[in-house]
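A protein chain is absent from this complex, but the other protein chains hold their places.
Moving on, here comes chain A:
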Amino acid sequence: MTATTAPEAALGVLPRADGSARYSHAGYTVTASVNGPIEAQRRDEHPYEAHVDVIVRPAAGVGGTRERHLESLLQSSLSQLILVKNFPRCLIQIVLQIEDSPENDYANTKLVQASLNFGIMPALFQTSVLALLSAAVPMRATATATAVAIVLQDGTRKKVIDPSPREIEAAKSVHVLAFTSRDELLLAESEGDFTVREWDEVCEIAERVCCRSTVTKEGIEMMLDDEVADGPDTRHFLRSAVEDKVAADLHWK
(Lines give C-alpha, C1' and ligand atoms only; values in the text may rest on other atoms or scores of the structure.)
Protein backbone atom coordinates (compact mmCIF):
# COMPACT_ATOMS: atom_id res chain seq x y z
CA MET A 1 0.00 0.00 0.00
CA THR A 2 1.46 3.35 -0.93
CA ALA A 3 1.19 6.29 1.41
CA THR A 4 0.57 8.80 -1.35
CA THR A 5 -2.90 7.72 -2.40
CA ALA A 6 -5.50 10.40 -2.95
CA PRO A 7 -8.04 10.80 -0.14
CA GLU A 8 -11.41 9.12 -0.53
CA ALA A 9 -14.61 9.89 1.30
CA ALA A 10 -18.21 8.73 1.39
CA LEU A 11 -21.01 10.37 3.35
CA GLY A 12 -24.07 8.75 4.88
CA VAL A 13 -22.67 5.20 4.85
CA LEU A 14 -24.51 3.94 7.94
CA PRO A 15 -28.29 3.69 7.61
CA ARG A 16 -29.22 4.06 11.27
CA ALA A 17 -27.03 6.92 12.48
CA ASP A 18 -28.01 10.58 12.10
CA GLY A 19 -24.89 11.23 10.10
CA SER A 20 -21.93 9.15 9.08
CA ALA A 21 -18.83 9.30 6.94
CA ARG A 22 -16.03 7.04 5.82
CA TYR A 23 -12.70 8.59 4.99
CA SER A 24 -9.48 6.99 3.88
CA HIS A 25 -6.16 8.61 3.22
CA ALA A 26 -2.50 7.64 3.54
CA GLY A 27 -3.42 4.08 4.49
CA TYR A 28 -5.79 5.09 7.26
CA THR A 29 -9.49 4.27 6.96
CA VAL A 30 -11.91 5.62 9.53
CA THR A 31 -15.69 5.38 9.77
CA ALA A 32 -17.53 7.88 11.92
CA SER A 33 -21.10 8.10 13.08
CA VAL A 34 -22.71 11.17 14.60
CA ASN A 35 -25.88 11.10 16.65
CA GLY A 36 -27.18 14.36 17.89
CA PRO A 37 -28.53 16.39 19.40
CA ILE A 38 -29.87 13.60 21.64
CA GLU A 39 -30.79 13.38 25.29
CA ALA A 40 -27.73 13.59 27.50
CA GLN A 41 -27.12 11.54 30.59
CA ARG A 42 -27.49 13.35 33.86
CA ARG A 43 -23.76 13.38 34.55
CA ASP A 44 -22.96 14.87 31.12
CA GLU A 45 -25.78 17.36 31.07
CA HIS A 46 -24.77 21.01 30.90
CA PRO A 47 -27.44 23.70 31.47
CA TYR A 48 -26.06 26.09 28.86
CA GLU A 49 -24.51 24.04 26.15
CA ALA A 50 -24.42 20.67 24.43
CA HIS A 51 -21.93 18.07 25.53
CA VAL A 52 -19.73 16.76 22.74
CA ASP A 53 -18.80 13.14 23.28
CA VAL A 54 -16.01 11.67 21.16
CA ILE A 55 -15.25 7.95 21.23
CA VAL A 56 -12.23 6.58 19.37
CA ARG A 57 -12.28 2.81 18.86
CA PRO A 58 -9.12 1.10 17.62
CA ALA A 59 -9.39 -1.60 14.95
CA ALA A 60 -7.80 -4.24 17.16
CA GLY A 61 -7.38 -4.43 20.91
CA VAL A 62 -8.78 -2.28 23.66
CA GLY A 63 -8.30 1.44 23.84
CA GLY A 64 -6.03 2.89 26.48
CA THR A 65 -4.71 6.23 27.61
CA ARG A 66 -3.46 7.16 24.13
CA GLU A 67 -6.96 6.86 22.72
CA ARG A 68 -8.37 8.87 25.63
CA HIS A 69 -5.78 11.55 24.88
CA LEU A 70 -6.79 11.73 21.21
CA GLU A 71 -10.44 11.79 22.26
CA SER A 72 -9.86 14.75 24.55
CA LEU A 73 -7.97 16.62 21.80
CA LEU A 74 -10.77 16.02 19.30
CA GLN A 75 -13.44 16.82 21.86
CA SER A 76 -11.97 20.19 22.76
CA SER A 77 -11.40 21.26 19.17
CA LEU A 78 -14.74 20.01 17.84
CA SER A 79 -16.72 21.72 20.61
CA GLN A 80 -15.10 24.94 19.41
CA LEU A 81 -16.57 24.32 15.94
CA ILE A 82 -20.04 23.07 16.85
CA LEU A 83 -22.53 25.70 17.97
CA VAL A 84 -22.91 24.02 21.35
CA LYS A 85 -24.83 26.94 22.86
CA ASN A 86 -27.76 26.17 20.53
CA PHE A 87 -28.50 22.85 22.22
CA PRO A 88 -28.43 23.14 26.01
CA ARG A 89 -28.76 19.86 27.98
CA CYS A 90 -28.11 17.82 24.84
CA LEU A 91 -25.47 15.41 23.69
CA ILE A 92 -23.71 15.23 20.36
CA GLN A 93 -22.10 11.84 20.12
CA ILE A 94 -19.27 11.16 17.67
CA VAL A 95 -18.00 7.59 17.38
CA LEU A 96 -14.85 7.07 15.34
CA GLN A 97 -14.12 3.50 14.35
CA ILE A 98 -10.68 2.89 12.90
CA GLU A 99 -10.92 0.25 10.20
CA ASP A 100 -7.47 0.20 8.74
CA SER A 101 -4.17 1.77 9.63
CA PRO A 102 -0.85 1.29 7.87
CA GLU A 103 1.39 -1.25 9.53
CA ASN A 104 5.07 -1.12 10.07
CA ASP A 105 6.35 -4.08 8.06
CA TYR A 106 9.67 -4.01 9.89
CA ALA A 107 8.32 -4.66 13.37
CA ASN A 108 5.81 -7.03 14.92
CA THR A 109 3.21 -5.00 16.73
CA LYS A 110 1.77 -5.55 20.18
CA LEU A 111 -1.92 -5.60 19.57
CA VAL A 112 -3.88 -6.30 22.74
CA GLN A 113 -3.08 -2.81 23.94
CA ALA A 114 -3.68 -0.61 20.93
CA SER A 115 -1.51 2.47 20.87
CA LEU A 116 -2.41 5.14 18.42
CA ASN A 117 -0.22 8.05 17.57
CA PHE A 118 -0.50 11.44 15.95
CA GLY A 119 -0.30 9.97 12.46
CA ILE A 120 -3.95 9.04 12.59
CA MET A 121 -5.17 12.41 13.87
CA PRO A 122 -5.75 14.03 10.43
CA ALA A 123 -7.90 11.07 9.37
CA LEU A 124 -9.89 11.17 12.63
CA PHE A 125 -10.35 14.90 12.33
CA GLN A 126 -11.45 14.95 8.69
CA THR A 127 -13.85 12.03 9.25
CA SER A 128 -15.51 13.65 12.23
CA VAL A 129 -15.97 16.93 10.37
CA LEU A 130 -17.48 15.08 7.39
CA ALA A 131 -19.79 13.08 9.67
CA LEU A 132 -20.90 16.24 11.47
CA LEU A 133 -21.68 17.83 8.10
CA SER A 134 -23.59 14.70 7.10
CA ALA A 135 -25.61 14.86 10.35
CA ALA A 136 -26.37 18.54 9.66
CA VAL A 137 -25.05 19.64 13.04
CA PRO A 138 -24.74 23.45 12.98
CA MET A 139 -21.12 24.52 12.99
CA ARG A 140 -19.24 27.79 13.11
CA ALA A 141 -16.82 26.69 10.41
CA THR A 142 -15.37 23.52 9.00
CA ALA A 143 -11.80 22.54 9.73
CA THR A 144 -9.01 20.41 8.35
CA ALA A 145 -6.03 18.90 10.08
CA THR A 146 -2.63 17.65 9.01
CA ALA A 147 0.29 15.87 10.60
CA VAL A 148 3.89 16.89 10.02
CA ALA A 149 6.93 14.99 11.23
CA ILE A 150 10.48 16.26 11.41
CA VAL A 151 12.75 13.41 10.33
CA LEU A 152 16.51 13.44 10.54
CA GLN A 153 17.77 12.40 7.11
CA ASP A 154 21.43 12.55 6.00
CA GLY A 155 22.22 15.08 8.69
CA THR A 156 19.47 17.48 7.65
CA ARG A 157 16.07 17.84 9.23
CA LYS A 158 13.38 17.08 6.72
CA LYS A 159 9.72 17.79 7.21
CA VAL A 160 7.32 15.06 6.11
CA ILE A 161 3.61 15.65 5.59
CA ASP A 162 1.36 12.69 6.54
CA PRO A 163 4.21 10.53 7.86
CA SER A 164 4.10 6.73 7.71
CA PRO A 165 4.37 4.68 10.95
CA ARG A 166 8.00 4.02 10.19
CA GLU A 167 8.75 7.70 9.74
CA ILE A 168 6.94 8.53 12.98
CA GLU A 169 9.04 5.99 14.81
CA ALA A 170 12.24 7.57 13.53
CA ALA A 171 11.03 11.16 13.77
CA LYS A 172 12.54 13.76 16.07
CA SER A 173 9.15 15.34 16.60
CA VAL A 174 5.59 14.94 15.33
CA HIS A 175 3.11 17.78 15.09
CA VAL A 176 -0.64 17.89 14.46
CA LEU A 177 -2.20 21.15 13.39
CA ALA A 178 -5.76 21.98 12.47
CA PHE A 179 -7.05 25.10 10.79
CA THR A 180 -10.63 26.27 10.41
CA SER A 181 -12.04 27.33 7.07
CA ARG A 182 -11.28 30.93 8.10
CA ASP A 183 -7.57 30.14 8.35
CA GLU A 184 -7.57 30.28 12.14
CA LEU A 185 -5.36 27.88 14.04
CA LEU A 186 -7.62 25.47 15.92
CA LEU A 187 -5.37 22.74 17.24
CA ALA A 188 -1.61 22.52 17.71
CA GLU A 189 -0.15 19.50 19.43
CA SER A 190 3.45 18.41 19.34
CA GLU A 191 5.49 15.47 20.50
CA GLY A 192 9.28 15.21 20.75
CA ASP A 193 12.19 17.66 20.61
CA PHE A 194 12.01 20.74 18.41
CA THR A 195 12.95 24.40 18.41
CA VAL A 196 10.65 27.41 18.09
CA ARG A 197 11.96 28.05 14.58
CA GLU A 198 11.18 24.50 13.53
CA TRP A 199 7.69 24.82 14.91
CA ASP A 200 7.18 28.03 12.92
CA GLU A 201 8.23 26.22 9.75
CA VAL A 202 5.95 23.29 10.54
CA CYS A 203 3.08 25.68 11.15
CA GLU A 204 3.72 27.33 7.81
CA ILE A 205 3.71 23.98 6.00
CA ALA A 206 0.52 22.87 7.76
CA GLU A 207 -1.16 26.14 6.93
CA ARG A 208 -0.24 25.66 3.31
CA VAL A 209 -1.75 22.16 3.30
CA CYS A 210 -4.90 23.02 5.23
CA CYS A 211 -5.66 26.50 3.96
CA ARG A 212 -4.57 26.35 0.35
CA SER A 213 -7.15 28.61 -1.18
CA THR A 214 -8.69 27.98 -4.51
CA VAL A 215 -9.16 31.58 -5.50
CA THR A 216 -12.52 32.29 -7.03
CA LYS A 217 -12.28 34.71 -9.91
CA GLU A 218 -15.49 35.46 -11.74
CA GLY A 219 -16.89 32.10 -10.82
CA ILE A 220 -13.87 30.15 -12.03
CA GLU A 221 -11.82 28.32 -9.43
CA MET A 222 -8.14 28.74 -10.02
CA MET A 223 -5.26 27.10 -8.26
CA LEU A 224 -2.32 29.27 -7.35
CA ASP A 225 0.58 28.22 -9.51
CA ASP A 226 3.39 28.57 -7.01
CA GLU A 227 1.82 26.10 -4.59
CA VAL A 228 2.25 22.93 -6.51
CA ALA A 229 0.95 19.83 -4.86
CA ASP A 230 2.72 19.11 -1.64
CA GLY A 231 0.20 17.06 0.24
CA PRO A 232 -3.45 16.86 -0.63
CA ASP A 233 -5.63 19.92 -0.79
CA THR A 234 -7.74 18.82 2.16
CA ARG A 235 -10.06 21.76 2.41
CA HIS A 236 -10.99 21.61 -1.23
CA PHE A 237 -11.40 17.87 -0.93
CA LEU A 238 -13.76 18.22 2.03
CA ARG A 239 -15.80 20.72 0.10
CA SER A 240 -16.09 18.64 -3.04
CA ALA A 241 -17.01 15.51 -1.03
CA VAL A 242 -19.94 17.32 0.53
CA GLU A 243 -20.88 18.94 -2.78
CA ASP A 244 -21.00 15.53 -4.46
CA LYS A 245 -23.22 14.13 -1.72
CA VAL A 246 -25.61 17.07 -1.88
CA ALA A 247 -25.75 16.85 -5.67
CA ALA A 248 -26.52 13.12 -5.47
CA ASP A 249 -29.19 13.63 -2.79
CA LEU A 250 -30.92 16.43 -4.69
CA HIS A 251 -30.72 14.61 -7.99
CA TRP A 252 -34.51 14.27 -8.16
CA LYS A 253 -34.87 18.04 -8.31
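Please note the rule applied: contacts are C-beta pairs under 8 Å (C-beta built on N, C-alpha and C of every residue); 3 or more make two chains touch, one makes a residue touch a chain; residues count from 1.
Assume contacts and distances are computed from a predicted model.
Visitor: Report the protein name recorded by UniProt for the chain absent from the figure; options are "3-methyl-2-oxobutanoate dehydrogenase (2-methylpropanoyl-transferring)", "Cyclin domain-containing protein", "Exosome complex component RRP45" or "Striatin-3 isoform X1".
Guide: So the chain that does not appear here would be "Exosome complex component RRP45", according to UniProt.
Visitor: Which residue, A:E103, A:E169, A:E189 or A:E207, contacts the hidden chain when the whole complex is considered?
Guide: A:E103
Visitor: From the list A:L14, A:L73, A:M121 or A:A206, which touches the chain that is not on show?
Guide: A:L14
Visitor: Among the options A:S77, A:Q93 or A:S173, which residue touches the chain absent from this view?
Guide: Final answer for the missing-chain contact: A:Q93.
Visitor: Which parts of chain A face the unshown chain closely enough to count as touching?
Guide: So the residues of chain A touching the missing chain come out as 1, 14-17, 29, 31, 33, 35, 38-39, 41, 55, 57, 59-62, 93, 95, 97, 99-100, 103, 105-112.
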